[in-house]
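Remarks on the structure that follows.
The excerpt is restricted to a subset of chains, each kept in its original location.
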Amino acid sequence: MKAAVIVFPGSNCDRDMKVAIEQSLGTSPIMVWHGDSELPDTDLIAVPGGFSYGDYLRCGAIAGNSPIMREVVKKAAAGTPILAVCNGFQVATETGMLPGALLRNANQKFICRDVHLKITSQNNRFSGAFKVDDVIRFPVAHHDGNYFADDETLSRLEDNGQIAFKYSDEDGTVSSKTNINGSCNNIAGIYNEAGNILGLMPHPERLISDQLGGTDGKLFFDNLINSLN
Amino acid sequence: MKARVTISLKNGVLDPQGKAISHALHGLGFDNVGEVRQGKIIELELGDISASDAPSVVDKMCTQLLANTVIENYSVELLD
Amino acid sequence: MTEITKEIVAEHGLSESEYERVLSILGREPNRTELGIFSVMWSEHCSYKSSKKWLKTLPTEAPWVICGPGENAGVVDIGDGQAAIFKMESHNHPSFIEPYQGAATGVGGILRDVFTMGARPIANMNALRFGQPDHPKTRHLVSGVVAGIGGYGNCMGIPTVGGETNFHSSYDGNILVNAMTVGVAETEKIFYSAAAGIGNPVVYVGSKTGRDGIHGATMASAEFDDDSEEKRPTVQVGDPFAEKLLLEACLELMATDYIVAIQDMGAAGLTSSSFEMADKGGVGIRLDIDKVPMREEGMTPYEVMLSESQERMLMVLKPGSEEAAQKIFEKWELDFAIIGEVTDTGKMILTMHGEIVAELPVAPLADAAPEYDRPWVKTVAPAPIKASDVSPVKDLGNALLTIMGSSEVASRKWIWEQYDHMVMGDTIQRPGGDAAVVRIHGTDKALAITTDCNPRYCYADPEMGGKQAVAETWRNLTATGAKPLAITDCMNFGNPERPEIMGQFVGCIEGMREACIALDYPVVSGNVSLYNETKGVGIHPTPAIGGIGLISQSDHMATIAFKSEGETVLLVGDTSGDLGQSIYLKEIEGREEGAPPVVNLDVEKRNGDFVRDSIHSGLVTACHDISDGGLAVALSEMALAGNIGANVSIQSDLPSHAICFAEDQARYVITTTATNAEKLLQNAQKCNVPLQNIGTTGHNELKIENTLAISIKDMRHVHANWLPDLMTVPGHE
């Protein structure tokens, strides 16, 4: 199996993503520079976190308009699995691959810490390591992770089981208290309708060993790679 | 030729920045302040372009990049 | 051309005798551009004219030091062909005027100092001092500074892993924002700044030059007033995205062998970078101002030379490599311009529109930079305050809660959660412990990093305070299991023209010197910030120390958290019980008095070496040094971190408030499994290290027999909420 990681000027979690994929896959993903207009054929495309183009104008806006993203959108439409983390999630909403938008955190501050996430729908490819209602722990590190979509979109997401994770407490309670950034319905991550794109604000690639503070991310990547193999 | 693009959040889209400003103003004693909304203004030097072409060109810039029409409205003003 | 009047000279901050020296070097009157260059080169900031004499007394060598002070940053060997490169720098004044941009550009500046030498930055630190918590400006400054540090470091993708934060009235009018960066390079690929090779191209890369940060005095003067525009800002706006590109482009270029010398443009921009490169290389440089990439039209040579626009670098390249180098910068969409060449004239010659606009001899200008032996008076250290001089309060449990929720001890989580402290995937000890620990990517080694200084100690007794600051960093590194390697410093003081301030400086340096020598822990880089003074009131002397240490196997690392119930708690070191300058005295009695605790460097070394060896032998399950607030605070922090309590009882003739809150130095709390306790006690005896079994971990409260019992929940409440409460706008949430 082959994987690719897209690198924009200003991406800064590209190496972390590479390490996480490497650890589960055994081989290195292909790092694809934004200026390349061709995307190699792969079984997984990761759009990593960071501050593409400084996050100037709007987070992910300039990257969303880059030539390489047009290729990513095409591959996604053809069914290639896409993992879009943090800034990658912002880029994905900007291209329209995923619905909604990510606004400034409600408290106006950058937030970096571990958060608890409740698994809210089953998608074996991306969350097969966990069951619905399981609570896992991933770190967040973002300034603009406040998920917004209009009511109609939100109810469609809920009804179709497109909501992947919600911010919760350790026991799985989802409430305004556990809503770290003001997201509609505590949404931390969503799937597209076809289920081959996952966009999420938390960083699974940051908790891939006990030394780094936990292994839920490792479970996530092991399952992802296994299911694609 | 110059253009000024004003971008504001659509009605119904939560505006965390505006809300924070309103809080802060209350904190400073401006108790009467009601809703606050924050938007962006982008001023562009358009270079060599005819006045008749300008509106459609700037409009394209807005839909393609400057505004995210899922959450934002925009308006364009041409200044020479 | 404007004539150089007395007023213009004064506006440029040059004294009459300094101006005399300018005239004698040139043998003529300088023009405006030349005067500007003299003024910044001879400023306190660039020339270290008040501090040089004393800085020279610091020890800077050890077998593992590759490059000490004098270059952009210090370099130490960390084995396997790798080096750690690090430095700390102040951005105090800009941060007071514009906290967000001031702090942000401070981070940008220190990052450049480190990657200019060939290192990829792996961690940032920040040492912050604000005024009193209830000072009307404090909240605004804290919020802006923290957002600015985060804004820059987060965007760069360099984790900000720790720091320190104090609040004290002496900083009401002068906050301190000190930023530190640590990077890693190959020992074979370290880049220096000495220009060489007559005829080699001098190349400018990065962002364009604008009229940013040209210093205030000259702004107000006639030459710039004719366009009736608004007064130009003296604060720069940072562009972390441009810096991220500059970092990647420079590292890509550094992988080739095209670079002869490289220097970032920091304070005094193009002027100081070009002069330093020329002076270090003993050569001349010719620059064509027209070729400098400019952001604005109509910039004068004066403005171009003095601009402090950010995110720029100057390099000397090998001839013939220009095109390949340019390609790299084009790929990263950065400006690249050949703006001059290295010459054998020994002069800096600047041309514009084909005319010479400045011609200055390099070596005389640098060699003749003023150096002052400013008069100083030694601070008289106050008498110690014995435990018996302080009558204890009735409820020591309440005292502990007050201290845990005080401005000095309360959690800084509100700050570090705004910093991405995990990006790059190697942070194996996050903020909150004694030192942060960051793995060297792809290896099993790690660096421990800390910054420390207790300004109250330094104010009471500069010499002891300086010694203590160095010792505390050493202890914090040791507590993680690291071998301390070297320090960087950021010397923040008031007006050196006042003998008592100069005395503080001299005292702190002397204390630091002794500690560095005794602990085999040299100074490899640093920075001096003087004149931190408003209306004749200076800040507390604040020699912020940044220390790094090496952990050669990352699983030989200790953290402060109690690990499980039923473990044995041990106290390393002796307690005399003095309370001078302690947090107890400050928070409970409202007094900042007495002598700070005595630092005995022999004991420090012996106890620390014992602790480190014990961690390495796998006997230690948790370790925390005892500093601000004493033993009770150290135990509380360990309990909070592990969410496990402890029951301790201390054999001592001292009164309880001294046992709990005295800040005696060279002490640690360690825990071990019940089975290993005896072994540790025996080892300690062999090493002549005082070690006492003081109790057991367990339950959900901290209990000190016959003294206090406080639940972890209550403790967490006061400890966690103080800073968020301070920062909440009144009347909301």
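As written, the chain order gives the labels A, B and C, with residue 1 at the start of each chain.
In this text, a contact is a pair of C-beta atoms (placed from the backbone, for glycine too) under 8 Å apart; a residue touches a chain by one contact, two chains touch by 3 or more.
All values reported here derive from a predicted model rather than from experimental measurement.
Per chain type, the number of copies found in the complete complex of this structure file is summed up as A x1, B x2, C x1.
One rule holds in what follows: only the chains that are shown with their structure count from here on.
Each chain gets a centre from the mean of its Cα atoms; for chain A and chain C, those two points are 35 Å apart.
Taking each chain's centre as the average of its CA atoms, chain B and chain C sit 40 Å apart. Not a single residue in chain C touches at least two other chains.
Taken residue by residue, chain A touches two or more other chains at no position, since every residue touches fewer.
For chain A in complex with chain C, the residues that touch the partner chain are 9-13, 15-16, 19-20, 35, 49-51, 53-56, 109-113, 139, 141, 143, 203, 205-206, 208, 211-213.
For chain A in complex with chain B, the residues that touch the partner chain are 57-58, 61-62, 65, 93-94, 99-101, 103-108, 146, 148, 150, 182. Of all the residues in chain B, the ones that touch chain A in their complex are 12-17, 19-20, 64-66, 68, 70-71.
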